[in-house]
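Shown here: the complex without one of its protein chains, the others still in place.
Moving on, here comes chain A:
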Amino acid sequence: MTKQHANWSPYDNNGGSCVAIAGSDYCVIAADTRMSTGYNILTRDYSKISHLAEKCVMASSGFQADVKALQKVLSARHLTYQHQHNKQMSCPAMAQLLSNTLYYKRFFPYYSFNVLGGLDSEGKGCVFTYDAVGSYERVGYSSQGSGSTLIMPFLDNQLKSPSPLLLPAQDAVTPLSETEAVDLVKTVFASATERDIYTGDKVEIVILNASGIHRDFMDLRKD
């Protein structure tokens, strides 16, 4: 007698792609705004980006119900941190918190593929990339989601990140200017939209730098 399998799944994949690029004094985080299920589009106007702390932004693709729950948990934990420490969480601190939060549900994971972007305590851009159960690494750029297989090789080609195993240790930051980085993000999403059916409609681009946070939208193909 073969093992009985569930006739329903607690998970669904709402598709979409996320990208983040770190610069010397800025960080660009972007995600498309299409939310789908199967071959259908649920909405063309859904934000996958969450502003967790003053200098820390998270973009997540995957199962948006889990993403929403994860965002709420992190938001609540950040409030507690602020009450206790009288200051905002730094991006590296939030990165560790996100990892711990994801691993906490190791045996019923958040179906959420995250990139965290922001400024570290020195004001330099930082990007952290995660898997669904909290394994993370600081990198100079990253992409997650349905279009990541198309986006990541292109980013590697343009921005190849030094390996964390290299000695002497090299900075995990790209030598691009802010405008160049934003242009690269737009290019990358336009390309991913062509071949990934789950990516499209609009791309939401968030830029974090010393002067604060700036949000921009760019239209993408809607087919």
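Quick note on the criterion: a contact is a pair of C-beta atoms (placed from the backbone, for glycine too) under 8 Å apart; a residue touches a chain by one contact, two chains touch by 3 or more; residues count from 1.
What we mean here is this: contacts and distances are computed from a predicted model.
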| item | value |
| --- | --- |
| Chain not present in the shown complex, as UniProt names it (candidates "AP-3 complex subunit delta-1", "Pre-mRNA-splicing factor 38", "Proteasome subunit alpha type" or "Glutathione S-transferase omega") | "Proteasome subunit alpha type" |
| Chain not shown: contacting residue from A:7, A:40, A:80 or A:211 | A:80 |
| Absent-chain interface as seen on chain A, which is shown | 72-73, 76, 79-80, 83 |
